[in-house]
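The complex appears here without one of its protein chains, the remainder shown in place.
Coming up: chain A.
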Amino acid sequence: MQYLSSQISVLDKMPLKWVLHWQPNPGTTVNSQILNEVSQCVESLNGVKDGRWKATLTLYKPMLKEQSLAAEFPRDFLGISFPDQPNKYYFIIRGQRLVLEADSTIQIIMEKLQSYKSRVTLNFEGVQYLLGDFQLRVGKVVPNNSESLRGIFMEVEYLPISSIEKSRPIMEEFIDIWQEAVSKRSLPGHFMQIEPNFAEYGLSDHYTSQHTAVQYATVMAQIATVQSVQAVRN
């Protein structure tokens, strides 16, 4: 039953993306001034504004008959929607290295099943810039219906290549230039990319939206870690 075990998906093809998050220096927090400076940085590299952009990430929690049974169910069950894939929805369980692509109607099915409900919804929203063969999206991570800044993210999209390995030197070179531009502003932190092991999720070298979903889930986990560390300090 090959179709029951294989996870390699060929559902879609797309340009390649790296998703980075702002890692504040120890003892500092993210603030909107950093986001302003980062945005100015993109413009100093001749980035041209190309509209606004918003991805939505929802953390689900199980609807349990007894709370003591919570350990039996995933605590990191996420759903993500992207504006460039309006008819798709992505589910991720990071702990089990599981990513699923589905039609957006899967959200209606989940509602009807009444087995999981939204715990928190975060919006990744910001401005899209064009920069030669690159598209940059820089913005804030905020809870739905709130302006409380939880983090800053950056998405770098390289349009011509879909192979992760072939594009790596180009992406690394771009990130070096970018990091240098940001470092000149002496901001209290830096952008960090944590590349997930896509193969663990059954994803190939050929980039798809499922790769993007996995990266956003990773960024979400990093932001949550930074916040929990800050909470302990405070």
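The criterion applied here is as follows: contacts are C-beta pairs under 8 Å (C-beta built on N, C-alpha and C of every residue); 3 or more make two chains touch, one makes a residue touch a chain; residues count from 1.
The definition used in the following text is that contacts and distances are computed from a predicted model.
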"Origin recognition complex subunit 2", "Mediator of RNA polymerase II transcription subunit 18", "Large ribosomal subunit protein uL3m" or "NADH dehydrogenase [ubiquinone] flavoprotein 2, mitochondrial" - which is the UniProt name of the missing chain: "Mediator of RNA polymerase II transcription subunit 18"
From A:M14, A:I93 or A:I175, residue that would touch the chain that is not displayed: A:I93
Option from A:S32, A:N46 or A:T105 whose C-beta touches the chain left out: A:T105
Touch criterion as defined above, residue of A:V48, A:L69, A:V120 or A:I177 at the omitted chain: A:L69
Chain A, residues in touch with the chain not shown (by the definition above): 1, 3-4, 6-11, 62-66, 69, 72-74, 77, 91, 93, 96, 98-106, 108-109, 112-116, 202, 210
